[in-house]
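One chain of protein is taken out of this complex; the other chains stay put.
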Amino acid sequence: MDISSFIYSLDLIGVGVFAISGALAAAEKRLDILGFLLFGTITGIGGGTLRDLLLHTGEVFWIGDTAYLWMCIGAGVATWFLAHLFVSLRRVLLWADALGLALFSVLGTQKALAFDAPLLVAIGMGMMTATFGSLIRDGLLGRPPVLLEPDIYVTAAALGAVSYVALESQPWAREAALPLAVAAAFSLRAAAILFDLRLPKYPPE
Amino acid sequence: MDISSFIYSLDLIGVGVFAISGALAAAEKRLDILGFLLFGTITGIGGGTLRDLLLHTGEVFWIGDTAYLWMCIGAGVATWFLAHLFVSLRRVLLWADALGLALFSVLGTQKALAFDAPLLVAIGMGMMTATFGSLIRDGLLGRPPVLLEPDIYVTAAALGAVSYVALESQPWAREAALPLAVAAAFSLRAAAILFDLRLPKYPPE
Partner (left out) sequence: MDISSFIYSLDLIGVGVFAISGALAAAEKRLDILGFLLFGTITGIGGGTLRDLLLHTGEVFWIGDTAYLWMCIGAGVATWFLAHLFVSLRRVLLWADALGLALFSVLGTQKALAFDAPLLVAIGMGMMTATFGSLIRDGLLGRPPVLLEPDIYVTAAALGAVSYVALESQPWAREAALPLAVAAAFSLRAAAILFDLRLPKYPPE
């Protein structure tokens, strides 16, 4: 598999896990099947859509390639029939969200660099791609936003974006930059979930 | 009247009824006159604006043609002076919203097809054009979103979009595809309001 098919696969997986997290949030609110599809789709493609609009990529990624929408629809339907198998919806949602966060923070940064964005802008794009979908999911559903909980969430997205930019600029690390950065972001987020890590709140000491 | 003027008129009517529904929501919250204009405008043009941005239509529909903004302003002012004539604001808002939903689900699909979007994307665009304006209206006003109520709302938008795509592809039905699809979406939404139809909630039996 060449690198662009690999990235495409990761991108589809990212859309799928975010779509599942959106559908699980719909399950928490006991919506109907179209609510599952709607929130799955918004969460799955929201961050990347904003990224593509801001970068003027010429075409938003899911407009020309319907695989992304089918992935969201499939994730929504699968969640509708399978979500009751899980003891704690909230727990599964947290982990699906963590995987999507790690993938999109890196893939968003990479796409911004491919469109010649300055480094700081690329890092911001990665963070935004990773967090925007869940932000609107939670905003629309009236849930307390994952993003505002004081555990390491935006920080993990920042780590993914920054470590990708750093590794990608080193000739010896370029090949492995993408998986390493995804692993770094996911590990930090996982540690935050498991050990309840958090940054100090305002006011600082 | 040729077909493009007919579509233009329907589009203006759709903007107008959604603007009225936005201004009525402002009335519920007892805002001032500028709040009426603001929420009328956001609700009237919100869905179509997102559609045009995503489709890269070259120009957002209300930028070059001020008739749309004047329609929103007129609807806001008219609602300010006339809304007290209605016994139940909420009831009128529901019906204005239903008409806008039916019109925009079909017109949004049609515009996406005109820009060569795949069928699934065009259906999604129609549903989004029809629901996005009221979604942000309700989000900004802190109202329980119409969209999350378990009655047939997104479903009616989906019916409008799907039936337009189906009819438009048949030579014998093309001429009448637009009014028929609007009628189908409106009838389903009207039945949902009158008979309190709803899809089953999660979890499914």
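The first chain written gets the first letter, and so on, giving A and B; residue counts start at 1 in each chain.
As a convention for this text, a residue touches a chain if its C-beta (ideal position, glycine included) is under 8 Å from a C-beta of that chain, and two chains touch if they have at least 3 such contacts.
The model shown is predicted, which means the values in this text are computed figures rather than measured ones.
Note on the undisplayed chain: of the listed residues B:I33, B:A114 or B:A176, the one touching it is B:I33.
Only one of A:A78, A:V121 or A:A166 touches the absent chain when the whole complex is considered: A:V121.
Residue-wise, the contact with the chain that is not shown comes from B:L140, picked out of B:A78, B:L140 or B:A166.
Per the touch definition above, the residue from B:T49, B:T109 or B:T131 contacting the chain not shown is B:T49. Touch with the hidden chain on the side of subunit A covers residues 53-56, 117-118, 120-121, 124, 135, 139, 145, 147-148, 150, 154-155, 158, 198-204. Touching residues on subunit B toward the chain that is not drawn are 26-27, 29-36, 38, 41, 49, 53, 58-60, 62-64, 66, 69-70, 80-81, 83-84, 139-141.
The rule we apply is simple: only the chains that are shown with their structure count from here on.
Centre-to-centre separation of subunit A and subunit B, using mean CA positions: 30 Å.
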